[in-house]
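Written below as structure tokens is the structure these notes are about.
Every protein chain except one is present and positioned as in the full complex.
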Amino acid sequence: MATQAEHTTTNRRDFLYVATGAVGAVGTAAVVWPLINQLNPDASTLALASIQYDVGPIAEGQSVTIMWRGLPVFVRHRTEAEIAEAKAVPLSDLKDPQTDEERTKPGHEQWLIMIANCTHLGCIPVGDAGDFDGWFCPCHGSHYDTAGRIRRGPAPANLVVPPYEFISDTLVQIG
Amino acid sequence: MSEHSTYVPGNAVEKWLDDRLPVVRFAKAHLMDFPTPKNLNYWWTFGAILVMCLGVQIVTGIILAMHYTPNTALAFDSVEHIRRNVSGGRVIQATHAVGASMFFVALYVHMFRGLYYGSYKAPREILWILGVLIFILTMATAFMGYILPWGQMSFWGATVISNIFTAIPLVGENIKQLVLGGFAVGNPTLNRFFSLHYLLPFVIAAVVALHIWALHVPGNNNPVGVEVKDSRDTIPFHPYYTMKDLFAMVLFMIPFAWFIFFAPDILGHPDNYIMANSQVTPAHIVPEWYLLPFYTILRAIDFNVLFIDSKLGGVIAMGGAMVMLLVVPWLDTSKVRSGNFRPMFKWFYWLFVINFIGLMYLGAQPAEGIYTVLAKVCTAYYFVYFLIVLPVLSRIETPKPLPTSISESVLGKNAHA
Partner (left out) sequence: MFKSKFIIAALAVVVGLSSVSAQAAEGGAPIQKQNWSFGGIFGTYDQNQLQRGFQVFREVCASCHGAHLIAFRNLMEPGGPQFSEAQVRALAAEYEVADPTADGGVRPAVPADRWPSPFASDQDARDAMGGALPPDFSVLAKARGVTDPFPWWVTNYFTGYQEGGPDYIHALMIGYHEEVPPTAPEGFVLGDGQYYNDYFPGHAIGMAPPLSDGSVTYEPGEDGSTVPETVDQYGKDVAAFMMWMAEPHLVSRKQTGFAVLLFLGLFAGLMYATKRKLWAGIEH
């Protein structure tokens, strides 16, 4: 009955169908994205993604553990002897070669800031311990030196240095 | 179930699957080829809209549950946390809250459509009863969901409604304690309502599946109310009704979006922004609008009948109002389905609609003065409509002549136009 009319309107009809389908697809995507995005860390979590910490009160030879993004972080005020010891180690002795300078900030070498989870399986190493005067992980026997570098044991890598910077002489911003 | 099947597996894989689990055959028969009366109007799109509403509530609800804490000390703040801190949380939470209201708008339209066009009549009684069951389950789900934000209305709504159980003679108090998990609404109540509020939507979805199954046995009713005679009366569900339903859904989303983005709190009560306090009752306790007609019927019985005191009487009346819906297929025995062909029924029907809106309005008013009188009158008409008007009309009314088939009625309409 309407075959002739159908022929003449085929193009317009196809275009209309494609356009409607395309707009519908865009709309669906615009709805789906926020439903997924809500899984991301919320604003109150993100507000703690970056913290400021005043290292001033930490005496030489002492370390404190602070929390950052749910992880414990060691902040150690190293002694001259510890710095000298760390710098004296030849890179060839290291399993995960990194100089002491690479693990501290210039002008602030006395401050060592590291995430306090052993790179083996995540235990928290004990400070002022081990065969290298640094840290010793009691879980599986990893020894770290005075720059937090892995020296012996099953851990594959040095203790992780988080992104941080000194925004004043003693104020550190981590993250 | 597969009598309409025209599915021919296109290749070996489809054939292999079809021999083992004919899911494609099933979907083709029931979601695509299903023969549907060609004369359904837009009131028939609300079934699809309701499926969308259920989907929206389940998806947004699962998301909200990821951030919500069902504990009396933390619930209120955790809802605010969703609104303030979670990415897109303000809109997702508003969608769920507004979505409850939109769900009931669609639900009431769908039910009143069924009442007008006689969709509950044989052979669709089970279909109708399953629908009433969905309605009751949805009210229960919405009620429990309203408790979760743990505002003043949440708390006092739960307190008032749970006291309904105490109307039951002898064991009422025990049942109330069983439901609340304590002597008053408290942390155990909140926790179990959260659990049930999460569970019930999936029960509803299962009953919806049965509802659609029951629909696909006799097929759709239609505005003329004459059964499908032959293939000239029908068109395949897809693409004709899929497209029409999708269009109606998009239209429905416009007021939905208006409320979400421009007036998300207007459908709620300001008192629910005050955290629950068991020592202070709000000046007016008002349930959500969609429960108001039944709330009015509950309150309207303020007199004792013989040995039944007013409290139990109110509960019986409210329960009876739902029982009326369940038994309406046997109260209205008129052979003519569609209200279009029932000149007297029409008047009583529209009066019933206005009466129902009146019940809704009265539920939000204080129970005093003229309002209590009107509440009794409206409650009376609600029951009179089902128990007297429908049975009597079935006997005395002379319906207008029916078209012999759907296609005839369609042709006749277009000839006039």
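A few remarks follow.
So that you can tell them apart, the chains are marked A and B in the order they are listed, and the count of residues begins at 1 in each.
Keep in mind that, in the parts below, contacts are C-beta pairs under 8 Å (C-beta built on N, C-alpha and C of every residue); 3 or more make two chains touch, one makes a residue touch a chain.
Only a predicted model underlies this, so the values are computations on that prediction, with no experimental measurement involved.
Check B:S101, B:S119, B:T138 or B:T379 against the missing chain and you find that the one touching it is B:S101. Checked against the full complex, the candidates B:P188, B:P239 or B:P343 give a single residue touching the omitted chain, namely B:P239. Across B:I212, B:A364, B:L387 or B:L402, the single residue that touches the chain missing here is B:A364.
Among B:D77, B:E227 or B:E397, the one in contact with the hidden chain is B:D77. Interface with the hidden chain, as seen from subunit B, comprises residues 38-39, 77, 80, 83-84, 90-91, 94, 101, 105, 108-109, 112, 235, 239-240, 243-244, 246-247, 250-251, 253-254, 257-258, 260-271, 273-274, 283-284, 286, 288-290, 292, 350, 353-354, 356-357, 360-361, 363-365, 407, 410-411, 414. The missing chain lies against subunit A, touching residues 1-2, 6, 9, 13, 16-17, 19-20, 23-24, 27, 30, 43-44, 47-48, 51-52, 67.
Rule of thumb we're sticking to: only the chains that are shown with their structure count from here on.
In this assembly, the C-alpha centroid of subunit A lies 51 Å from the C-alpha centroid of subunit B.
Interface of subunit B with subunit A (complex): residues 59, 63, 66-67, 81, 84-89, 91-92. Those residues of subunit A that touch subunit B in the shared complex are 34-35, 37-40, 42-45.
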